[in-house]
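One protein chain is absent from this view; the other protein chains keep their places.
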Amino acid sequence: MLAYLIRRLGAVIVMVLVVLLTTFVIFYMLPKWAGQDLAVLFAGKNSGAEQLEGIRQKLGLSDPLLVQFAEFVKGIPFGRDFGSGNNVTHCPSPCLGYSFRTEAPVWETIKDALPVTAAMAVGAAVLWLLGGVAVGVVSALKRGSIWDRSAMVVALSGVSMPIFFTGMIAMGIFVHSLGWLHIDDSLSSNDSIGTWVETLILPWIVLAFLQAAMYARLTRATMLEVLGEDYIRTARAKGVTEPVVIRRHALRSTMTPILTVFGLDLGILMGGAILTETTFNLPGLGREAVQAIDGKDLPMILGVTLCMSLAIAFANLIVDLMYAVIDPRVRLG
Amino acid sequence: MTAPMHDTTTDVDEPAPVAAEATAESKAKKVEGRSLKQIAWNRLKQDKVALAGGIVVVLLVVVSVFAPVLVSLFGHPPNEGNLDQLEDLTNLPKGALGGISGDHLFGVEPNTGRDVFSRIVYGARISMLVAVLAAAVAVVLGTLFGIIAGYFGGWVDAIISRVMDVLLSFPQLLFIIALVSVLPDDLLGLSGSGVRIATLVLVIGLFGWPYIGRIVRGQTLSLREREYVEAARSLGGGSRHILFRELLPNLVAPITVYTTLMIPTNILTEAALSFLGAGVRPPTASWGGMLRDALSVYEHDPMFMVFPGLAIFLTVLAFNLFGDGLRDALDPKGTR
């Protein structure tokens, strides 16, 4: 078990490094190949040669790519120093550098934005898993009922609706027209739980709507298959009550494929988070990412990418660990 | 937003005889390849909803191809500013429902007065073009790498599988926006909106192929041990021959199904990119771009949001319905 964990963690680190290096190449090398000078983008109204050189030095753009990359990676566990001579700023660990645009430490921005995205993603994931599985189970047990049919309707609509359109409609109705909810677009850790819930409830629903129904269909299909299996029949024959059959036996086997799919969907969850944050204008990682990309703010882009890939990698790890819990046949190692 | 193609239509509640029939059919298909198509077509014909989806898809293709004709008949040039259709102070469309009238079937855009109908029609072009071409890129790459990985196995398989895993666990949307925003504007010697379309096709395709690749790899793995492949090998057929003459024809069905299901995903991705400002460059009309513009005024002019939103929704729904039907017809037990 421990060996497995270590191996997986190693894989996560390698994976994240690959993602980071790719990001680095995309943002440093591509513009260079296209003959663009990054420093010019940050020079503003005056961009004499002297100013440009100053900016290049300040942003560390004059070093070779690999040096810049190594510096960046080193900064995460150990912190790093910026500038030279008598003009040094120390950036403590975990150092992700300073934003090219606002010059704020990237880590500070991420620290503020992360809880919003995390709360949104986790909430939505819970809603879509629980909602999806619950509806799926009911659909399977009450096959052909109105429940069953409505679930199917919502399923296809859900995956066919662009999330930003759903979001705009939801906001149009519940925020602008009815005025039931208020979206706090400067959500921070100082706000009360009530504010968080009020702000995030629509994003949760919208994001969960995208996929929950698909999970319901998947659950329903798997459940029906499982209910036909021999061991369920055996359990029933032994006199185990129906709720126990469902909970102990059927649901457990059903969860394995659901989890597999869920592991694959984490990327969608992140993509959905970016879109949802843009639509609802929430101060999360997604919004920071879009702004950073528009502004070519490399350290911010790297920071956000790092965070998102880490999140995806770790969530996948958790999913894998959960297999073992749910399905006793799975052996880790 | 690249959604994997979930196999969620595995209809286990189909009556048992049908399942038996299916097995019979799959046996039959080994005898004669043609009958599969016929059987599939017969099944598809029975499936009214899938057919409806298919008809909508065909309609969309027609609309995209004949956009200029349609617009000349029912609309205005997509970039023409009908400023007389706007209110003085607010710059919102005159009249109810976003300025819908006989002249402007879907009303006009706020601020510019451009005809929404024409822009939706031209937007369909972009959506279809990008989605279909990106799917094509994904299919070519996915089939090629999937078949190679599955057939050769060993370290080739290991490398390709690893690359696919990495691509699948990237924060994809983030990467696509990032890539699109930095790729040079004079890529491949194209210019204007052509560059962006090419970039979008390449990037979306690049992130889409692992989905096809996995399926193809899995199928190849199971097929390569079959007798007829063995036979071809013992008859001295080269790898190339076996890959493309023997294996590929048997992969056509799943590839077709997943291509059909990949297109709606690509449409959503293209729309999402345009919505985030990383899609086709304005003033070229695109559905996602219209929604982006609508985001700032939809409170005062909701119709401007409704048309592009519905266009995306209906298109994606139609493709999904058709794709599901096609899968049921070609591959009743599903693959996953």
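All chains are identified by letter, namely A and B, in their written order; residue positions are counted from 1 within each chain.
The rule is short, and it goes like this: contacts are C-beta pairs under 8 Å (C-beta built on N, C-alpha and C of every residue); 3 or more make two chains touch, one makes a residue touch a chain.
Methods note: contacts and distances are computed from a predicted model.
One chain of the complex is hidden; its UniProt record names it "ABC transporter substrate-binding protein", one of "Cytochrome bo(3) ubiquinol oxidase subunit 3", "Pyridine nucleotide-disulfide oxidoreductase", "Hydrogenase maturation protein, carbamoyl dehydratase HypE" or "ABC transporter substrate-binding protein". Interface note: of A:R80, A:H249 or A:R287, the residue touching the hidden chain in the full complex is A:R287. Residue in contact with the omitted chain (choice from A:V40, A:V122 or A:I318): A:V40.
When the missing chain is restored to the complex, the residue among B:I39, B:V57, B:V71 or B:L92 that touches it is B:L92.
In the full complex, chain A touches the hidden chain at residues 35-37, 40-48, 50-55, 57-58, 83, 86-87, 89, 102-104, 109, 112, 143-144, 149-150, 152-153, 155-157, 160, 169, 172-173, 176-179, 183, 185-186, 281, 283, 287, 291, 294-296.
Counting the whole complex, the residues of chain B in touch with the unshown chain are 9, 11, 13-14, 46-50, 52-53, 77, 79-81, 83, 86, 88-92, 97, 110-112, 114, 181, 185-186, 191-192, 277, 281-283, 296-303, 305-306, 310, 313-314, 317, 321, 324-325, 328.
By definition in this document, only the chains that are shown with their structure count from here on.
Once the centre of each chain is set as its mean CA position, chain A and chain B turn out to be 24 Å apart. Of all the residues in chain B, the ones that touch chain A in their complex are 1-4, 6-13, 166, 168-175, 177-179, 181-186, 264, 268, 271-272, 275-278, 288, 291, 294-295, 298-299, 302, 305, 309, 312-313, 316-317, 320-321, 336.
By the touch criterion given at the top, residues 15, 18-19, 22-23, 26-27, 30-31, 33-34, 36, 143, 155-157, 159-165, 168-169, 172, 176, 211, 214, 217-218, 221, 224-225, 228, 257, 261, 264-268, 270-272, 274-275, 278-279, 289-290, 293-294, 296, 301, 304-305, 308-309, 312-313, 316 of chain A touch chain B in their complex.
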